[in-house]
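Working notes, beginning with the structure itself.
What follows is part of the complex, with its chains left where they were.
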Amino acid sequence: MKNVYEIKVRWGDTDPAAIVFYPNFYRWMDEAAHEWFEAAGFPITKLQKEKNIIVPLLEAFCQFKTPLVHEDRVSVHSTVTEVRSKTFKIEHQFFKGDKLAAEGYERRAWTSTAGGGPTAVPIPDDMREKMQAPM
Amino acid sequence: MKNVYEIKVRWGDTDPAAIVFYPNFYRWMDEAAHEWFEAAGFPITKLQKEKNIIVPLLEAFCQFKTPLVHEDRVSVHSTVTEVRSKTFKIEHQFFKGDKLAAEGYERRAWTSTAGGGPTAVPIPDDMREKMQAPM
C-alpha cells in the first residue's frame, strides 16, 4: 500500500543557505510513516492504546538530490518495501512536482510494551497484508 | 537565585535571513528554566519522580532586540522575579557579550500529579526560599 503525504516547506525549516535544514527530512519521514499507518486503518495512537504496540526506529537513511526551498510544496510517497518477521522497512520519496528531491527509508521494529520492557514481536497477519498490498 | 546558562547558536537554529528563527528563544528559555532548577538543587526530573511535581507553562513572552547569528555565543541569565502561592515567573535575559539581545519570561504553575489529574498546589517553603534568594 502506498500513501502520499503533502507538505509545504516553512520559513523555519530552512537554514542560512535558504534551503531545507536536512534533519527536517527525517521529521517528515516520521510524519509520513504515521500518515501511512493512519491511511492503512491502524493509527499509531490506537495501536499503542489498544494493543500496546509501538514501532521504534532501528535505522534511517536519506539521500538528498535537489535542495528544497521556502514555500515549496512536496509530496512524500511512502511504501513498505520489506516485511520481515518482526521488522519492516518503509521507503519515502520526496517529489517536488515531477522531480525527485530526496529519498530515504526507515527500518522499524514491531514492538510490544505489554510485558515488562519493550520487546520485538511478530508482525500480525492483518498488518502484514496491508504492508504487502499492491499500490 | 540567578543562574547563567551558556549556549552557542547552531546552523539549524537560523533561518533564510541568517538570523535565529524566533521560536528557538522559547526553546532556550525552557532549557534555561531546567538549568535554573538543576542549579538550585531541584532537577525537574527528580521533582517529578520523587514528588510528582511538574511545572507546566501558563504563558511565555519574549522581546527581540538584536538578531543573533550562527556561531554566536550567548549567556542566558535566569532569575525568578515573582513567587505567588501556586505560580512563579522566571525571567531570562539573553546576552551576547555586554549586549542584551533578547529578554523574556515564563510563568509556570507548581503542579502535582499525585491525585487524579494535574492540580496546582502551593509552592513549598524550601523551594520558595531558593526562588527568592539574593543573586
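Order of writing sets the labels: A and B. Residues in every chain begin at 1.
The rule is short, and it goes like this: a residue touches a chain if its C-beta (ideal position, glycine included) is under 8 Å from a C-beta of that chain, and two chains touch if they have at least 3 such contacts.
The model shown is predicted, which means the values in this text are computed figures rather than measured ones.
> Given 2 placed copies of the single sequence, how many copies form the entire complex?
Across the complete structure, the repeated chain appears 4 times.
What we mean here is this: only the chains that are shown with their structure count from here on.
> Could you tell me the distance, in whole angstrom, between the mean C-alpha positions of subunit A and subunit B?
34
> Quick one: in the complex, what on subunit B touches subunit A?
So the residues of subunit B in touch with subunit A come to 11-12, 14-16, 18, 21, 23, 70.
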